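Following this message is one structure expressed as structure tokens.
In this view, the complex is presented without one of its protein chains, the others remaining in place.
After this line comes subunit A, so read on.
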Amino acid sequence: MSTQQSYEAAAAGSPQETAEFDQGHQSFIQKFQHLLHVTPSLVPLIVLVLSVIVFGLLLGSKFFSPFALTLILQQVGIVGIVACAQSLVILTAGIDLSVGAIMVLSSVVMGQFTFRYGLPPEIAVVCGLICGTFCGFINGWLVARMKLPPFIVTLGMWQIVLATNFLYSANETIRSQTIAAEAPLLQLFGEKIKLGGAVFTYGVIFMVLLVILLAYVLRHTAWGRHVYAVGDDPDAAELSGVKVNRVLISVYMLSGLICAFAGWAMIGRIGSVSPTSGQLANIESITAVVIGGISLFGGRGSILGTFFGALIVGVFTLGLRLLGADAQWTYLLIGLLIIAAVAVDQWIRKVSV
């Protein structure tokens, strides 16, 4: 022991202050990159503002009216709500392909329970919400307990839930007039508040409140932090004391519940209960999430980004329609946006700053 050389003594005289590095000339682009790294939802926000300005210049007051701008909100209402559910699942590094199917089945349960069994609409709505949550629970249980890949689980559930929907409803649509006359509660989210030319439906208000609520929960509660940790590195999360399975199951259940609310909001939007509606909700919700800058590998991104992503799609859709362009141009541009969003995401991440 005594022969051991005290090599560490040589380090005793080393400087104590924090090392300062010459950052070199930080170009504008580097600073911008740093800013985007710190606030990922800034990218979709910039794209959103730019697209509103461009369409505003091209279309003038036709686009820049309170009516048109709130119309965009109404058009993205359903997708926005579903995209919130999708965001939660994607933050855990999963994906939920069954969101659209759960939404439709929940709306059908609400309608059929009211009109087939004559239940009071309040109870039928609660049953619909429970139905959505239960579908989410099955997803979550298979992902967390059976360790099956989320893609496969929700691909299967998509087919199962959609088939259940058609079998149960016997492909029967409940007409809007019937609902308005006998159970107006089902159309609650279609109610409108008018402020000058601006029109806000309850569905739109619900979407905005949901975004604010989820942003709070993800940022300021332990559960929210755990969602990010599980998406980032589930093994590390487990070792540092997060109950990973419980978090996963709760995320899928919450996703199901939000989809059920989307189903209720959809009745308000289209007026009727139709088992064939909402078929595009899956792909549109994933589009909004990706454009919103949430990483498909989990653990990164914010719910605000998703909200902006959904709005971007809405602005493009309405703007191009008002310009009289072929609807295919919308899809083409959205396709470009998706690829660009992921490319920007990779660029931001390249330098950890």
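Simple rule for what comes next: contacts are C-beta pairs under 8 Å (C-beta built on N, C-alpha and C of every residue); 3 or more make two chains touch, one makes a residue touch a chain; residues count from 1.
Definition applied: contacts and distances are computed from a predicted model.
Colleague: Just by its UniProt name, which of "Ribose import ATP-binding protein RbsA", "Heme exporter protein C", "RagB/SusD family nutrient uptake outer membrane protein" or "Xanthine dehydrogenase" is the chain not shown in this complex?
Modeller: Choosing among "Ribose import ATP-binding protein RbsA", "Heme exporter protein C", "RagB/SusD family nutrient uptake outer membrane protein" or "Xanthine dehydrogenase", the correct UniProt name is "Ribose import ATP-binding protein RbsA".
Colleague: Among A:L48, A:V99, A:I179 or A:A237, choose the residue that contacts the chain missing from this document, as touch is defined above.
Modeller: That would be A:A237, which touches the missing chain.
Colleague: Which of these, A:F64, A:Y202 or A:W223, touches the one chain of the complex that we don't see?
Modeller: In the complete complex, the chain left out is touched by residue A:W223.
Colleague: By the contact criterion defined above, which parts of subunit A meet the unshown chain? Give residue numbers in ascending order.
Modeller: 1, 4, 7-8, 11, 14, 18-19, 216, 220-223, 225-226, 228-229, 232-233, 235-243, 299-300, 352-353
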